[in-house]
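For this view, one protein chain was removed and the others were kept in their places.
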Amino acid sequence: MNDPSIRHEIAHLARVELYTPNPDGTLWFFTELLGMYETHRAGQSVYLRGYEDPYQWSIKVTEAPRAGMGHAALRTSSAEALERRAASLKDSPLAGKWSDGDFGFGQTYEFASPDGHNLSLVWEVEKYQAPPELRSKILTRPSKRPLKGLPVKRIDHLNLMASDVTAVKETMERHLGFQTRERVVDGNVEIGAWMSTNLLGHEVACMRDTLGERGRFHHVAMYYGIPQHNIDAAEIFREYDIEIEAGPDKHGITQGSFLYVFEPGGNRIELFADAGILQFEPDYETRTWQMADIDTGLAIGGAHLPWETYFTYGTPSKRTLEEHKAEFATAGPPPPPTH
Amino acid sequence: MNDPSIRHEIAHLARVELYTPNPDGTLWFFTELLGMYETHRAGQSVYLRGYEDPYQWSIKVTEAPRAGMGHAALRTSSAEALERRAASLKDSPLAGKWSDGDFGFGQTYEFASPDGHNLSLVWEVEKYQAPPELRSKILTRPSKRPLKGLPVKRIDHLNLMASDVTAVKETMERHLGFQTRERVVDGNVEIGAWMSTNLLGHEVACMRDTLGERGRFHHVAMYYGIPQHNIDAAEIFREYDIEIEAGPDKHGITQGSFLYVFEPGGNRIELFADAGILQFEPDYETRTWQMADIDTGLAIGGAHLPWETYFTYGTPSKRTLEEHKAEFATAGPPPPPTH
Amino acid sequence: MNDPSIRHEIAHLARVELYTPNPDGTLWFFTELLGMYETHRAGQSVYLRGYEDPYQWSIKVTEAPRAGMGHAALRTSSAEALERRAASLKDSPLAGKWSDGDFGFGQTYEFASPDGHNLSLVWEVEKYQAPPELRSKILTRPSKRPLKGLPVKRIDHLNLMASDVTAVKETMERHLGFQTRERVVDGNVEIGAWMSTNLLGHEVACMRDTLGERGRFHHVAMYYGIPQHNIDAAEIFREYDIEIEAGPDKHGITQGSFLYVFEPGGNRIELFADAGILQFEPDYETRTWQMADIDTGLAIGGAHLPWETYFTYGTPSKRTLEEHKAEFATAGPPPPPTH
Partner (left out) sequence: MNDPSIRHEIAHLARVELYTPNPDGTLWFFTELLGMYETHRAGQSVYLRGYEDPYQWSIKVTEAPRAGMGHAALRTSSAEALERRAASLKDSPLAGKWSDGDFGFGQTYEFASPDGHNLSLVWEVEKYQAPPELRSKILTRPSKRPLKGLPVKRIDHLNLMASDVTAVKETMERHLGFQTRERVVDGNVEIGAWMSTNLLGHEVACMRDTLGERGRFHHVAMYYGIPQHNIDAAEIFREYDIEIEAGPDKHGITQGSFLYVFEPGGNRIELFADAGILQFEPDYETRTWQMADIDTGLAIGGAHLPWETYFTYGTPSKRTLEEHKAEFATAGPPPPPTH
């Protein structure tokens, strides 16, 4: 259980940087299929935002030899909260360092999760201001709904693979004030945790890396908010040769409507079609899923989350997605974790 | 290609009788979860209709030692059409015979498909007349939308397994005027056919029985007409312990939105959540799916139609559903058909 | 009641030509917002098709001084049916004449409704063949779902205003084999009729022109097939300054999900979001709505079909849409028809 006094220090997930060996393909995916607006280019990076993302960008696509997550940044709820969270980390083995920020964001505190994921905290942001032709009549919408693809509204959440889920979870709780809303245990081993600092069922999740690798990225989710949109998105992905891994269906965990695909660079992207469970209770107690009930936790409908990718493939990967599937299609699940 | 002069002799699929060894469970499924109205009881049978079914019943639940399809009846487009179709069958090896009809339906011509499925043709029907408290304000709706479960509107289509798909298909075409809208071939062998006499993508389908058995029933589909309803239905089935086989997702074949479940008696039921492709062209040409493209044909999204049930389990079955799954889970698909 | 022998002579509504004084605006509406493909240009006309329209075009946009319907064409179910229907009309006071056809369509029989609407019958068509990059993996889909706007699948139905609804209705029944599925009467006067030759609740409707003008066009409907799409479309129309007249909501009549907008040229366009009631009964009897029940007939939800446009504005119009609204906003409904 975390310290209530720090429960609101982190406001929300602000942005994720994705590495891609296929930058043209990745950009086409996000702009033509998911209707994201390009707001900036610099070096090998392109900055993108959904039409309801409030800042200059939520996704940064950076050319790199292998797919993966460059970093993910959380926005604090105040300048003071940023100082406090940085101080808390600085006093810990995780340490970290200040940097100057990036396009549209100010001073940033960078650190690594116990598993090695690059994470950041930031307070200063530049709010996106639409030019007249992109202004929406809906005042809470920073820009018009675009006319390309099936446009996502905003970034939703981040899912990390870890060799040690509990260590990542405890960092999020202790230093950043996250609450663990749901977790999955296999015997005594915690193999999944869904964490949040606000009403959302989760903004950061962590799942056990069944290959035992460290610091890999599972997926980032973009938000539609309309269940039907995942059905429509699946049809678009099918027509335009984007590989669908699983869905559309609804997780029991978080009650989120999911659709998982691989963008052309090899990263897994989730389309999140509704808000899922919103958690209002201030004295909510973590729900724990046992393996015996996991079937409902994974999918309420008949969807099958495939062992050969969903539970084994993360980025960076030593193999291409095709190689990975070929290798794991026949391998089958490993023996259960021992304790 | 069938004879255009008989293309409109069959109007539509009117009713299906299901056998069940668990009549209480099957009735609970259809009335409490699918919101069907009970209109009659006689002997070991209960008669049910969806709130937009135009006649006295579309589903008859009959207690029997094993699950299966009692019979299915098609309504002709006139009394004369019934005479002509009966005469056509009478002159064929399939033959058949007249019977007196059943509750709410008149004189019936009964015959067996080449694979042995019990099929009927009927013209005389009693239109359902709602009592005042069940009358809808919507004049094309024969009765109010009920307040139980997630109510289905009407029967949609029938799917038969057959040891010889082509023989069944040719009977439907030659004697009943069906058009084959889509088919699947594996080399030279026709392993699936979707047939219709009206705008629907199919009212009768036939799929190869991979176990080589004869005259088995694959499923009957009930119609929602609203894609979201299958998502909601899946949640209800999950909550109330109805086994979901696959879906919600959308077939490429027929473009129908599917959700397959097993009712408590062991028969497979499909919830059909939208109209799918409506076929307007009078000179439409049958589309043929090759095995290389079947992935899209089976599901546009990521759904997995499981070998151990979808392609092997039909009713009547020599094994219970649980036994069947246990046996086929490890067996894997057979070698491809040889020609 | 019409003659059963001609019930299937007309297969479906194939195409509508729209006149527009603002061709750039009208084209932008159909291609950028409704995602229609342009297939041809000739003279002052551009030819468009939805991604599931089977022929070369379903909408032809033609520059003209005033908005209105150029013509609408129905496809017969065979070459012989075309000959028979043309002969039937030729022997009537409506007469008509043969013409050479248009892009993608062959020999055409042109005639005018009793109210003066330009109607055509055609059999010969050129099926649309997608180039490789537009081919869909879904075999019943003539071309890929496009990535622009919220794409409509196909043309759905046509609605005509008439000074005398009964005369138009009787022409459709007697010469073309249409069935009247639903009608609205005000005392003894028939003020609306919804007609079909297939499962659809209507392909041609006719509503009384309350201004007593002749031969005007009320709307053409484009088909989505997904109820959520009308909600999404409304948002797009709002964002991109397309005037919404009414909806999204669902009519009791036809059970169709509607959204009415005015395209930039001034014609009313309906987005039809689901199939509505499909009518299977070969011996279906026309339902008649009385004015006392019309509230449900017009809308099942709370939508308001405005007198100042929906019941008075058709094209061609003596006034612009803005002038019309200004004039009729204060006038209020006329006294009921006397008989």
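Each chain gets a letter, A, B and C, in the order it is written, and its residues are counted from 1.
The rule is simple: contacts are C-beta pairs under 8 Å (C-beta built on N, C-alpha and C of every residue); 3 or more make two chains touch, one makes a residue touch a chain.
Computed from a predicted structure; not experimentally measured.
Under the touch definition stated at the start, the shown chains contacted by the missing one in the entire complex are A, B, C.
Although one chain is not drawn, the whole complex shows that of A:Pro21, A:Pro54 or A:Pro316 it is A:Pro54 that touches it. Looking at A:Ser143, A:Thr180 or A:Gln228, the residue that reaches the missing chain in the full complex is A:Gln228.
Interface note: of B:Ile226, B:Ile242, B:Ile300 or B:Leu321, the residue touching the hidden chain in the full complex is B:Ile226. One of B:Asp24, B:Glu126 or B:Glu239 touches the chain omitted from the figure, and that residue is B:Glu239. For subunit B, the residues touching the chain absent from view are 32-33, 136-138, 144-145, 147-149, 226, 228-229, 231-232, 235-236, 238-240. Interface with the hidden chain, as seen from subunit A, comprises residues 4, 7-8, 11-12, 52, 54, 75-78, 127, 137-141, 181-182, 198-201, 225-228, 252-255, 274-275, 277-282, 287-289, 293, 296-297, 300.
Take subunit C: the residues that touch the chain left off the picture are 227-228, 231, 234-235, 238, 244-250, 252, 257, 259-260, 296, 300-304.
Quick note on the criterion: only the chains that are shown with their structure count from here on.
Comparing mean CA positions across the assembly, the chain most remote from subunit B is A.
For this structure, the chains sharing the highest number of C-beta contacts are B-C.
Centre to centre, using the average C-alpha position, subunit A and subunit B are separated by 42 Å. For the pair subunit B and subunit C, the distance between mean C-alpha positions equals 33 Å.
In subunit B, the residues touching two or more other chains are 227-228, 252, 296, 300.
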